[in-house]
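Note that one protein chain of the assembly has been removed; the remaining protein chains are unaltered in position.
Letters are used for the chains, namely A, B and C, taken in the order the chains are written, and counting of residues starts over at 1 for each.
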């Protein structure tokens, strides 16, 4: 698979790495919030566990099954949000959503995404945006409840 | 209105003459069969009275209102069928129907139509065929009852 | 507005009919199409034809994008709040039936009133006759005053808490009469009724704003507004659409199906079952662009001017009468006429000999036409590409035809 195309921007090396070697996959043992999110159209599944203490996300577990985009997005997300405050996480969620929906995002906001910035390539593939946002939507639902 | 076109074939001089000066228009005074036929789409109306004796059409009256084609067709018809036997009239009805529906008609059958042959021009105008056949259909209904 | 430039955009207007240049005055039946609309169909089928929604391959993504883009163009044309309020249908007739089947069956009950006007097209009569028969509701006609206009006071007095739906044509397709829809909708707001505008003859010709009119539904057909056949629009306010059950069931309108049951998709898809008319929807978007580029106010002004010109000219023909003629503030570019002696079909055929296309018959508005004591009329209707010279040709030929049939 040579030539650099939109495809390669979507499946960047870092995205594939998180797909092949997902981070933060072990289930939490202490108290946690939990949710399971599901996209009926393609069957992607994401299961989240969050351990929140004093307004801060102390630990996270992301498991699931589905396409490379939904699964790597969950893994990338886990790395960005861990040890951040709920407020920060809410802001980061909004930034990633704007990025993928092709809305304007400021340079300094992009920096806050860390490696999850690699998901930018998905924005050229409208049908796949839902995949990339599946875990982020689940996270938002959970912390909105908190 | 110069140039000879399909239009002129439909509105031949003889057709227009029958439209402007309809024949057999006086209502019958002796015993008769009667029908009124009506095309809801354009409002053409034909009223027929037949006086039949011994299997022969002894007199006919055709009145109505509507377009030049439906009205002249009624007048032309009255001239062809008067004094003919019911069987002959049935045959002539079929011939005119075939002529207008563009089916093959034999030369010797065409001769039996008399001036009503002038209706041939209508066959190029599918929407007007119903107009030309209105009185013929009414006649057929009436003699089928007989 | 430069009519001769506009005409260049419409390939069919170069045609000759029976050796005469085509004079197309049958626009209320369907409009002609500019090259841009025809090209968009070719472009779709030659370059990105594909089924829409959920496809991951390039063609499908592009087709989906263009299909949804066209929805935004329609939304902008009528100033809807959101493109999810634009439902694609086959034509205005289907749009009206969806309201009757989906909203009507759920919300109209025995003893309720549905109001329409005496000016309606069959498509805005028969669905309500059926619904009323089914539900034992009453189909009532908005009352007219002595001059044949809506009697607003009497109408208001007939409205009640039993009034459930009021469906009115924005402009009559027979007489060209404009109805006071905004005022009527305002009166209806005191009742629980929803309001439906049959905008078949208005959206193609004048600026129309659903938020300003404050209607709940609006229906119109693409083929009368420079778009292709086979695509129409049902606009509905999203809060109302959300509460309505789906109409057709099948692919695309569901979000989940098991062997036992199904869950409905979001708006607008809930009302778009099966593979949509993708190519024609996209082409309708192009038609909207074309109309907006020229400007609907300009188009309307042009048609009003043509109408005035035609009405004046008609007065020179003493045996032809215009049906339901009104002042220029109350009419658009549609006029039906009648000759005491010559049947509309003969007039239509004779005009066609000279390349002039008008419509003759009941114009799918039998009750209205019959209220004039006739069963058929001749109708000429104009659009942006028609000119005063074409009106002249019509009038000249009509007087010639009169001589011809009377044999004088």
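Here is the rule we go by: contacts are C-beta pairs under 8 Å (C-beta built on N, C-alpha and C of every residue); 3 or more make two chains touch, one makes a residue touch a chain.
It should be emphasised that the depicted structure is a prediction, and the values quoted were computed from it without experimental measurement.
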item	value
Where the missing chain makes contact, among the chains that are shown	A, B, C
Option touching the unshown chain, where C:184, C:254, C:267 or C:384 are the choices	C:254
Of A:19, A:117 or A:136, the one touching the omitted chain in the full complex	A:19
Touch with the omitted chain, as defined above, among C:240, C:273, C:317 or C:374	C:273
Residues of subunit A in contact with the chain not shown	1, 3, 5-7, 10-11, 16, 19-20, 40-44, 66-69, 125, 127-128, 131
On subunit B, residues whose C-beta touches the chain left out of the figure	40-41, 125-128
For subunit C, residues in touch with the removed chain	11-12, 15, 17-18, 22, 24, 26, 29-30, 32-33, 37-38, 41-42, 45-51, 54-60, 90-94, 96-97, 100, 118, 121-127, 129-130, 139, 141, 221, 223, 228-232, 248-254, 256-262, 273-280, 345, 348-349, 351-352, 356-361, 364, 366-367, 370
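One rule holds in what follows: only the chains that are shown with their structure count from here on.
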item	value
Gap in Å, rounded to a whole number, between the CA centres of subunit B and subunit A	82
Distance from the mean Cα position of subunit C to that of subunit A, given in whole angstrom	48
Inter-chain centre distance, subunit B versus subunit C - centres from mean C-alpha coordinates, in Å	39
Contacts with two or more other chains, residues of subunit B listed in rising order	none
